[in-house]
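Every protein chain of the complex appears in place save one, which is left out.
Letters A, B, C, D, E, F and G mark the chains in the order given here, with residues in each chain numbered from 1 onward.
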Amino acid sequence: MEQEFGNVLFDYARQARIGLPEAIFSESKPHHSLAALLERFSTGDPPILFTRLRQEILDSLPPGVASAYNYDPLSRTAWAATLPRRAKGSVAIISGGTSDAPVAAEAARTLEYLGIRHTLMEDCGVAALWRLTERLQELNSHDAVIVVAGMEGALACITGGLCPKPVLAVPTSVGYGVAGGGRAALAGMLSCCAPGISVVNIDNGYGAACAAARIINLT
Amino acid sequence: MEQEFGNVLFDYARQARIGLPEAIFSESKPHHSLAALLERFSTGDPPILFTRLRQEILDSLPPGVASAYNYDPLSRTAWAATLPRRAKGSVAIISGGTSDAPVAAEAARTLEYLGIRHTLMEDCGVAALWRLTERLQELNSHDAVIVVAGMEGALACITGGLCPKPVLAVPTSVGYGVAGGGRAALAGMLSCCAPGISVVNIDNGYGAACAAARIINLT
Amino acid sequence: MEQEFGNVLFDYARQARIGLPEAIFSESKPHHSLAALLERFSTGDPPILFTRLRQEILDSLPPGVASAYNYDPLSRTAWAATLPRRAKGSVAIISGGTSDAPVAAEAARTLEYLGIRHTLMEDCGVAALWRLTERLQELNSHDAVIVVAGMEGALACITGGLCPKPVLAVPTSVGYGVAGGGRAALAGMLSCCAPGISVVNIDNGYGAACAAARIINLT
Amino acid sequence: MEQEFGNVLFDYARQARIGLPEAIFSESKPHHSLAALLERFSTGDPPILFTRLRQEILDSLPPGVASAYNYDPLSRTAWAATLPRRAKGSVAIISGGTSDAPVAAEAARTLEYLGIRHTLMEDCGVAALWRLTERLQELNSHDAVIVVAGMEGALACITGGLCPKPVLAVPTSVGYGVAGGGRAALAGMLSCCAPGISVVNIDNGYGAACAAARIINLT
Amino acid sequence: MEQEFGNVLFDYARQARIGLPEAIFSESKPHHSLAALLERFSTGDPPILFTRLRQEILDSLPPGVASAYNYDPLSRTAWAATLPRRAKGSVAIISGGTSDAPVAAEAARTLEYLGIRHTLMEDCGVAALWRLTERLQELNSHDAVIVVAGMEGALACITGGLCPKPVLAVPTSVGYGVAGGGRAALAGMLSCCAPGISVVNIDNGYGAACAAARIINLT
Amino acid sequence: MEQEFGNVLFDYARQARIGLPEAIFSESKPHHSLAALLERFSTGDPPILFTRLRQEILDSLPPGVASAYNYDPLSRTAWAATLPRRAKGSVAIISGGTSDAPVAAEAARTLEYLGIRHTLMEDCGVAALWRLTERLQELNSHDAVIVVAGMEGALACITGGLCPKPVLAVPTSVGYGVAGGGRAALAGMLSCCAPGISVVNIDNGYGAACAAARIINLT
Amino acid sequence: MEQEFGNVLFDYARQARIGLPEAIFSESKPHHSLAALLERFSTGDPPILFTRLRQEILDSLPPGVASAYNYDPLSRTAWAATLPRRAKGSVAIISGGTSDAPVAAEAARTLEYLGIRHTLMEDCGVAALWRLTERLQELNSHDAVIVVAGMEGALACITGGLCPKPVLAVPTSVGYGVAGGGRAALAGMLSCCAPGISVVNIDNGYGAACAAARIINLT
Partner (left out) sequence: MEQEFGNVLFDYARQARIGLPEAIFSESKPHHSLAALLERFSTGDPPILFTRLRQEILDSLPPGVASAYNYDPLSRTAWAATLPRRAKGSVAIISGGTSDAPVAAEAARTLEYLGIRHTLMEDCGVAALWRLTERLQELNSHDAVIVVAGMEGALACITGGLCPKPVLAVPTSVGYGVAGGGRAALAGMLSCCAPGISVVNIDNGYGAACAAARIINLT
């Protein structure tokens, strides 16, 4: 069930085992390895999600390879094929500000790749709460909520106090000083006084989408 | 929908709003406040969950009050009445070692209070992996998995790579040196290379159970 | 303008210079030094505020000395005389939960000592936002707002987004795990996305009251 | 009261609610979003403050747009229109050294944008205290003092011990080794033994000016 | 036994004393110093290992010098001559993912330089455990095991629970958020619940190989 | 191969698998659990090592149980039976000062339990280097060296530069200020400029002895 | 030149070598070891300084032993004999507040033990600068200055800007929140913008006195 490709062993059985196909975190891989992987999976069979993929890598490939991919520069995600659409389940993604957009987009694109319906509600920062409260009914119509926020990360706590659905919080590295690198948002979300919020690593929109997919798989 | 008791305003509407009734975190509250609250809620109406409640507080109350409570010294939880049993949904709690027992018990007792079926699988530390792999089928029969582990916290990652269900990781403060206070386990769980694990604060068994309840509420 | 007492030089001119009389931080001072200081200032002339003073110190003094003091065990503050009441200016103190009560009380008692009118609004945690929003008009009738909160500290950000008055945030050391010692609340308050919030050290209710007094002195 | 622009919802009501108009933190926003926002607000109606805006963004705009803005490269702030001048109230800004100039300038420019009179006193580092003490009378003639300092941040403590007015401390990221990123100055200012100093995030000149504006609004 | 070269005193006696010849950590040395050192040791007598050497340095040298070196760009190591092959002893190097390849390669190249047989097993991350368990017998045929892993570093713990040989763990700086710079992997490896794992500094493949060489020297 | 005892599953196969029998870390286990375990294993079959066991636990047991154990209060270790003496291999343990004695003793007792010969050389702190250099020949006659040191931990680096054998460094929590909790010693040992030192967690004398045993098993 | 006593090797040659006799840091040594050492050195030959020695240890000794020692409970120092008085050189010790007294006393007692003249100036906190400036001439008459301060530690910077003599800064662990454990004072003193200040570990009054003694030895 496992096949070798260059030095990389692909875990094609992962989807059967945990319901999530393999993805390739591209940030720390050398250019030539990524180029080879992108060429190999440009047929879309099996489907593979590339995350943290810089535009330059794709631009350096033969035109036929690059054009096989659906690439989104904001989220830096690419695929040649997505999974089948699921009939059931949907996810809401809310974010604090436009600076959080790349992480919110990574979550949204991962859900799209996984075939899960989702809605993106941006600019719901806690300094303007009514944007969240006005859309609460819409929010509650989804099966899970991903909250993407930097700075002090309070948006996750507010959401957790208003919404009964599973809430997955993603701290972002937006911020400076004590908020630098996302540490204040991470600490705030873990310390949240609303019960039942869970948290993923800083900027990990992909991870939050996978956690949501595990929940959607139950419905 | 809100009533005053002493200086504390109870949020009886919380259950309607987010599906989770109010709980009282007892650790940092003064003795006389806790005594008053325990007396007030000894009728079990409305039901209230006390967490991090030390035995001494209960022992100092009039016998009629103390005996009204179902108290568990390991998890330090108490209630006078639980919520109705739910027909659907169940949660598995796995833990790394006997030192993690108080946190695993807090999660288990919170689920019991919330009326949710659950199973506790202890002593599944990563140094003895087959204990986990042998029980994988049983694990996968539940709707959500809570993983409680201290030290390096790797149990959550292993579980996430083997089990397709939502995995909620609880780092515990068990450990010394760089593991002191649970920081190594927290960092390890957030950095986990298995996709879709989410994490709650250190020792927060209550929070993990609430996160699981949000998921069970969907089924 | 300065007088010696034991090894301590009192700065009686401070009030003239910065509008705030000297206070004695009692936490790290040895018992015999505190006993001597409490005896010296039991006449109430000049007025001195003792902060972080444990009950046992007062109980060990001759009855005439102890009874000269107005002592509050929650805030651990004591004085033999207060400053004159000020005609103008008032301060609102809002806090997140009953666990924050000692710090909120230290702020309230310091304002009382300084002769400044104030109101205490407790239990306004972000998990139950309407408690804050319902009292917004009352809040805005004051000249400055002190927000006392532990855990993730989001109450300061919410208040800063709703209220135009100077907002002084006090993180409290209430919490465990990543919130331990107040670090998450401190980081959250400093990173706050509502503009113009300023912050004092963890548990520093006294400092927030002094900052409010500097503002009230302007009115 | 709220209008949509691209993906950004502007909070035009903020000025009515908290006395401070909306500002745009430009550091983490993509070039094309900033270009669109700058074009939209080049009429100066409503007035908007851009902070942390790099010269290159403005230089890349059509000449008519760029020339509509009053841009200051030291503070990296821009506006097409300021708020009306206020008749009452003034703020002193003191800084430790020329390396702190960008942050001091951000505070000064924000006050200018808000229509508040202010004076900038630079190079008052604690290694040359008389520069501060000689100008103490002038300092005390203002309604609030913003202290901008890096390294050990002691200037805020010295000022707080000499001046009765509200003191807002801004740690700067100037420094190396343990002072790197402003952490030493932040810790020093929060730990300050002069009573009633409050602190904003590292390099947050904008935030200090907003906190001062909340105070000036009272006068 | 010691000879001077430029400002650098070489410790040629080190090999006699501790069984390991001197190496040059090139990362923080200026270009001209490295150029001179590379020229001096291009004869291969005595053999010297250069670590963290960037390609550009070699490219800037006279062709005769550069061509004298065996350079590997992945590990950034170079030598003009290796030590004699040892008849006994071998080391297994296992790594978590392709992102850990540069550090695993530094360990492998150092062993090659020291004349020690070794095998590299890549892509054994804990999310796909069977890759490790299937090769356990092969792993156990070596005298020492070097485990190279980033993220949560759990691979070292798993290996330590399955393999009786000395296990040397190398955390890598691969990761983001709380895993940034290798801190989560380092903490996880030090906290490991399998007994008898020891750890070297983050990304220190060279150090792990030297520690393995000290063990191989015993056989 | 596995047997249940109370809630604890013992891993009797561990010795066959990794050459190290199971040990019980007693620090965070409740009194009643430890009492039951001590009673169960008082026959010495199978042999079990208890670490971090406080004297009070043993004192509270029935005399017949307590007297079955060989207990050492300095290292807080206990066993009812040791493993067979090994014919080959020996370990030197050197420590910096008498304050490091409990950790050095834990290492020594673990080796005694494992049947491995060893020598303890105390008080070799770097402020008096000749104590180490005078005994260098003796040190080098062993197969592995465990270095136990607190404060700045430099003893490990000095030893690594003088001795060719595997060096296992144990930082101790002895120290105050920046050395508090062993962090300075840990960082110093990991950063050590002598090649091939490896490190275990703070105060982990047991772990260092197990790492040494893995090496001795090779000889 | 070295003699054995129990397990402790005394370094009687240290005084010849570095001009400072050996001292015994008592904090982490077990009671029975300290008792034996105190008995051994009660003759005063050779002189030994005990630091961080708790009163209880001395109280538990035979009366003849305890009475041989000059013990000071504030600094927790003891000796049976001091070194000869030195004709030349003197040291000023200035401290910020009475909470710093134990550390200032440790410095003063160490100087007394070493036979060096010194003056103690307490309560010179930066909130009341004139106490320092009024005594500047006296301060400058000494050969070295030890500055003992907690909280933000600014006193060292102020002193360094006013006084030309060697300035040795001792951060103290007095403080709470971000100042907790002395970290803010340590960072502030290391970041100090006055040139030529050097720093010792937190609460290390003994170390500062030794550093001053090295300087006095030159005069």
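As a working rule, a residue touches a chain if its C-beta (ideal position, glycine included) is under 8 Å from a C-beta of that chain, and two chains touch if they have at least 3 such contacts.
This one's a predicted model, so the numbers in the text were calculated from it and none came from an experiment.
J.: Please pick, from G:T77, G:S95, G:S173 or G:N201, the residue that touches the omitted chain in the full complex.
T.: Only one listed residue reaches the unshown chain, and that is G:N201.
J.: Which positions on chain F touch the chain that was left off?
T.: The list for chain F reads 96-97, 125-129, 151-154, 157-158, 160-162, 175, 177-179, 183-195.
J.: Which positions on chain D touch the chain that was left off?
T.: Touching the chain left out of view, chain D contributes residues 74, 98-99, 101, 122-123, 127-128, 131, 174, 176-180.
J.: If you put the missing chain back, which residues of chain E would it touch?
T.: Its contact residues with the unshown chain are 2, 7-9, 11, 14, 25, 27-30, 33, 171, 173, 181-182, 186, 201-204.
Going forward, only the chains that are shown with their structure count from here on.
J.: From the C-alpha centre of chain E to that of chain F, how far is it in Å?
T.: 27
J.: How many angstrom lie between the CA centroids of chain B and chain D, rounded to a whole number?
T.: Inter-chain centre distance comes to 45 Å.
J.: List, in ascending order, every residue of chain A touching at least 2 other chains.
T.: Touching at least two other chains: 127-128, 160-162, 177-179, 186, 190-191, 194-195, 201.
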